[in-house]
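Quick notes on the structure that follows.
Every protein chain of the complex appears in place save one, which is left out.
Right after this comes chain A.
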Amino acid sequence: MSTKPVFHKTNKSHPWRASIKRPPTPDAEEDQDREPTLQEIINIKLIESGEKEKLKELLRERLIECGWRDEMKALCRAFTRKKGRDNVTVDDLVRVITPKGRASVPDSVKAELLQRIRAFLQTAAL
């Protein structure tokens, strides 16, 4: 049995994972004095209270209702047709969808979500 002193996480060792590129796992923070930013604090509060999950479900539901999701899937299909079925990676698709996706969220959906987030911030920050 070969012993591996260090485990290298490379794409080549797992061929079926070649379509996902992850940034390398960061080492443990040497600098423990870094103060968490306000955004991080709010993020942690969101996750701990379970509100982030609820907001995500709400957003997902609204986007499905308004047809946004189908538009994105059509974009993916069109891109795949051009590029060829076996050459498509998840990163490609994310890169294709992101600009159009962010821009085409309906205003009503965005307003509703921002309203809910604002309400949470008001209660969480007190």
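Simple rule for what comes next: contacts are C-beta pairs under 8 Å (C-beta built on N, C-alpha and C of every residue); 3 or more make two chains touch, one makes a residue touch a chain; residues count from 1.
As a convention for this text, contacts and distances are computed from a predicted model.
A.B. asks: When one chain of this assembly is omitted, its UniProt record names it as which of these: "SNX7 protein", "Trafficking protein particle complex subunit", "CDC45 cell division cycle 45 homolog (S. cerevisiae)" or "SAGA-associated factor 11"?
C.D. replies: "SAGA-associated factor 11"
A.B. asks: So that we can see where the missing chain sits, which residues of chain A does it touch?
C.D. replies: Within chain A, the residues touching the omitted chain are 19, 35-39, 41-43, 46, 52, 55-56, 59-60, 63, 69, 72-73, 76-77, 80-81, 85-86, 88-90, 93-94, 96-99, 101-103, 105, 107, 110-111, 113-114, 117-118, 121-122, 125-126.
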